[in-house]
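Mind looking over this structure? Questions follow.
Removed: one protein chain of the complex. Kept in place: all other protein chains.
Chain naming follows the written order as A, B and C, and within any one chain the residues start at number 1.
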Amino acid sequence: MLQSSWLIPLFPLLSFILLLILRKSKSESTAWIGVLLTGISLVLSVGVWLAVWQGDFIKVEGTWFQIGERAITMGYEVNPLNALMLVIVSLVSFLVHLYSKGYMHGDERFPVFFAYLGLFSFAMLGLVLSPNLLQLYMFWELVGLGSFLLIGFYYFKPEAKAAAKKAFVMTRIGDVGLFIGMVLLFWQVGSFEYDEIFASVKNGDISSGMLTLTALCIFVGAIGKSGQLPLHTWLPDAMEGPTPVSALIHAATMVAAGVYLVAAMYPLFQASETALTVVAVVGGVTAIFAASIGLMQKDIKRVLAYSTVSQLGYMMLALGASGYVAGIFHLTTHAFFKALLFLAAGSVIHAVHTQNIEEMGGLWKKLRVTGPLFLIGALAISGVPLLSGFFSKDEILASTYADGKYGLFWLAVVAAFMTAFYMFRLFFLVFTGKPRGDQSGVHESPGVMTLPMIVLGVLAVVAGYLNTTWFGTFLSDYLARGPVELPHAEHHGPGWIPIVATAASLLGIALAYLIYRRGALSRDWMTRSLPGLSDVIYNKWYVDEGYDATFVKGTKGLSKLGILFDKYVVDGLVAAVVSGVQGLSKIGSRLQNGQVQSYGTFAIFGIVILLLIVALTGGYFS
Amino acid sequence: MSSIPLAAYLMLALILFCIGLFGALTKRNAVIVLISIELMLNAVNINLVAFAKYSINPGLTGQIFSLFTITVAAAEAAVGLAILIALYRNRQTVNVDEMDTMKR
Amino acid sequence: MDLDTLFSFEWGVMSPEFIILGTATLLSIIDLFMKRESSRKPLAWLAGAGVLASLVAIFMQLDQDVTSILYDTYRLDSFSKAFKILLLLGTLLVLVLASNYKKEDVEENRGEFYYLLLAALLGAMVMASSADLITLFVGLELLSLSSYIMAGLERKNKRSNESAFKYVVSGGIATAITLFGMSYIFGLTGETNLFRIAENMGNVELLKHSFLIVFAFIITFAGLTFKIAAAPLHMWAPDVYEGAPVPVTAFLSVVSKTAGFVILLRVIIITFIAAPGIGSEPLLLQVQPYVMILAAATMIIGNVTALRQRNIKRMFAYSSIAQAGYILVPFVSNSSLLFELIWFYLLAYLFMNIGAFTVIQLLTSQEGSNDIGVFRGLFKRSPWLAVPMTFFVLSLAGIPVTAGFIGKFGIFMGALGLEPAHYWLAAVMMATTLVSYVYYFNIIAIMFFRDGDSEGKRVSVPGSMAAVLAFCAASVLILGIMPDLALDFFYGNFDVNEFFMQIETEVHTHDH
């Protein structure tokens, strides 16, 4: 089974190629190609996972090309961590393929969409299977390409174009960090291989300063991909893409790649306390920061997007707080419930043709499948007990507390409260109350769309039992077989932590209920009480504007300056030389005045001057 | 025999040469210009003859040289005057400074 | 000297000169007896035949050892043979140009041009073959006087007149200056024979007159720059070139210039080779910076001023000034490659410049204008004229695969090969070459890029002109691709050491 794991990414690639060839086909059954091929990948992935569960790992590599004596290798590796990722990715990918069959119905570039999905799946699976940093980096960028193409799928929309560009550039900033970190590591270790890097780290071959530096550089890559502060702005904008894309790429898989990266390179981070702290702080701050923005957004997908950013922050926080298992656990559960939420949101949008929650309301009755599924997702993400989110979030809080990062702990609790609040704000506004827009043609989505949602709904409920103190820590036992030495003793913080967490989320739900369901509190209650703050939050803390005013304007300004420099200094110097020569030419032809006698005079002057020079410099009269 | 030193001849020739040069370069009348050139050539002749007699290595060839110079100068004057006449026929002027249709 | 002595000389070595002299005399006599209205074209053919015969005679002399007659006033050595070939070849091509030269306002059927041309050639050949100041001077004047008349040959053309007059005046002054310098050379050494001058120059007594020596050097050198149209005596060239008939311009820019270099080499190198400078350095080394200044000034003035020219003949005048500057560079460097470098460059220059003037003559006489606009759209109209012209221009600019490049490359070898290398002179040469690209390529641009209103007006090319064009273009290319053809010929037949070889054959007998 394991030997054929290299085939897993190739099926989606095949799908990409086939569908690109068939791009002009009007038949929507082309979607089945994609579904089928990712389905095969899924089966293989599950098989691989099961094999790994039984303790089989594999690593196969071959030389790709050589730089001098050093061989740059390519290959594939399966270990507990990435086997889990394989399953998550191929599962979500498969479900999204299926879902898109219904969602994209009627689009004139239908096959192209599936082709892009295939490309993305290929890249993401390839990323996960990579046995070395370089290969990871390559797929890392390809994943970005897939994301870019899918965000810009509606290429004729200026917003989509801008969003695609923004996504690519912002993640590239992170990628460059990863690139630097990777290359620096190479010159320290002499290889891109994870094993060798970890071995060097263990042997202490790398100075601690360099360790921190490389870890941080790599973390910059993770920040970019996972939409962490300060490179988060692209992720909400990426919602311009079709909703299934948001579910696949911008919720479940690609954005989690940052978390995966940190997890995959965990020994490196473990070796540097500073790096871990930075990861934790960035994660924690992002969690609450994004959650705060989520409170006031009006676009259903944007709320979910900020929620994603926030949840990814949680994962980073966990990893930074030595909660390796917690982080990956949350990654897993989040993949399911966030994909569910997005697909459900997609179903809603599919029904009402708007993304503005102000124009929805009272959809519970009309969307009998979507509504409950959305509720499950919302409950899961809010951390309501017994659902998956509860367990993973609890574990994160526990590790943070156990790691002694109390400030971040309370930050995370507040974020949990906010999460519950905005999720239920969303739920109440969308599904309850009276319709605020035209809902004449609204009907439930077809089976191809609801089926994936149901699968995800089930998973969102049960995935939490992978790792619980009550039923068994399957996940951490499983991960412990991997190359990463787990931080000793998974933290089981004080028993009051789950209670606090539950309280926070229930409080959030209650508050949302009071405001948006019961109307007990005015909706603009906060706006009125804290006008300045709410303004700032509503405008997403003005980060976009800030970037625009500094980096974007700065770059453009520098560019304009450069153009001026080019025109006036570079070309100006040349022009000066040219006009100098022309001036000489003018003098030359002026002297040629047609008077033969003046020619003679010049000649005589020439001779006399020459003689003078000879007399003065020749040393004849000294 | 003679008390006049070589330097005096040379100075005379130099002065004569400069006078000729000055005339050739400043006079407006083309005939005078041609004559001035003759003056310069004659200055050379003085040089040659003086050197032939008084130089460090005196020799007869200097005088022979001057004979050739005189002959050539005559030919040159003839050619010059002939050209001048052709020019005069076309232009009705012998002013050197009017002969500047070609310039720059 | 009695008749016996006179007859004892090997007059045969002068056969090339005699052939030219005889042809010129014959032509003048035939011209006298020809009817006024009959065409003088046969004269051109006759003249050409004479030049060709003379050329053959020289080729037959190639194996001959150094011979000197008339007390070294005439000597046949490798140097003279090598350069006489250039002179004859140049004249031959100019003759073809001249035979095709027609202008409406000139009375046709005038034969004197041909024998004047031959007379000028004779003067140039004497300059190449003499080692005595007096004969050199006479040869120089023979060339000059004939040229003066040729420049003014279009008697009714004011420009031609003016050109001739300017030439005469400038030439007169230059002659005087040269002679003035020569008189000092004579005065210092008491000799007119170049080799004996050289011997006497080495005299210790002269050490105290070292300034006079350098004075003589500068004056003579400056005077001789007139013929090659180099600074400081270069300013006549644009005006004279512009006014003179095209074949004459071609002659002046090629044959006359070659002759100028010949006399410069003879007089300067032989005379001053042993001359002492200050300290232990020889004079020729010491004056290098000054010659360098002249060379640099010539290159700069020529190339820079050419930029503004709209008159094609004038442009080529400045171009030829610049080329003279390039050829002066080997003089400065005085490398052992001196002779072959100059010879090769002049050979290349001969082909490219005469080729260019062939095209210029065809175009200017058809369009009746000397403006550079005559080239407009030439590629469209007459590609077979435009393409060779492109080769010539590229060669003048020194672009590879043309003879001009090899010539320039050689000059660089000379300039950079010695210790210390003349980097800045090479730099000036390169920089001015770049400037020259602008005006040379301007011609190309006009021919190729601007399709003017004169579209469709083809240029008629007489057969002989086409032959000259083809010959020049082929030579420019072949010498550019296989320069060894010329270099091997040079090395195989000429020994530059002969240049310095003094022949002590006859004993002086003054028994009368």
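Operating definition for what follows: a contact is a pair of C-beta atoms (placed from the backbone, for glycine too) under 8 Å apart; a residue touches a chain by one contact, two chains touch by 3 or more.
We take it that contacts and distances are computed from a predicted model.
For the chain that does not appear here, its UniProt entry gives the protein name "NADH:ubiquinone oxidoreductase subunit M", which is one of "Sarcosine oxidase subunit gamma", "Cytochrome c biogenesis heme-transporting ATPase CcmA", "NADH:ubiquinone oxidoreductase subunit M" or "Branched-chain amino acid ABC transporter permease".
Taking the full assembly into account, the omitted chain touches A, C.
Residue in contact with the omitted chain (choice from C:Ala49, C:Leu62, C:Ile293 or C:Met413): C:Met413.
Listed residues A:Leu18, A:Leu37, A:Met85 or A:Ala164: the one in touch with the omitted chain is A:Ala164.
The missing chain, though absent from the display, is touched by one residue of A:Arg368, A:His443 or A:Lys556; that residue is A:Lys556.
Contact between chain C and the unshown chain involves residues 335-337, 340, 379, 394, 399-401, 405-406, 409-410, 412-413, 416-417, 419, 421, 423, 426-427, 430-431, 433-434, 437-438, 441, 444-445, 448-449, 482-484, 487-488, 491, 496. Although one chain is not displayed, chain A still touches it through residues 23, 63-68, 70, 134, 137-139, 141-142, 145, 152, 155-156, 158, 160-161, 164-165, 168-169, 172-173, 175-176, 179-180, 183-184, 186-187, 555-556, 558-560, 562-563, 566, 569-571, 573-574.
In the analysis below, only the chains that are shown with their structure count from here on.
Because contacts link each chain to all the remaining chains, their graph is best described as complete.
For chain pairs A-B and B-C, the one joined by more C-beta pairs in contact is B-C. In this assembly, the C-alpha centroid of chain A lies 79 Å from the C-alpha centroid of chain C. Computed from the mean C-alpha positions, the centre of chain A lies at a distance of 95 Å from the centre of chain B. If you average the Cα atoms of chain B and of chain C, the two centres end up 25 Å apart.
Residue positions of chain B touching 2 or more other chains, listed in rising order: 21, 24-25, 33, 96, 99, 101-104. Residue positions of chain A touching 2 or more other chains: 589, 592, 594, 596-597, 600. Looking at the complex, you find that chain C touches chain A at residues 165-166, 169-170, 173-174, 177, 210-211, 214-215, 218-219, 222, 231-233, 235-236, 238-239, 278-279, 286-287, 289-290, 293-294, 297, 300-301, 304-305, 307-309, 435. Residues 21, 24-26, 33, 96-97, 99-104 of chain B are the ones that touch chain A when the two sit in their complex. Considering their complex, residues 133-134, 137-138, 141, 144-145, 148-149, 152, 155-159, 161-166, 168-169, 171-173, 175-176, 179-180, 182-184, 186-192, 200, 203, 205-206, 238-239, 242-243, 308, 314 of chain C touch chain B.
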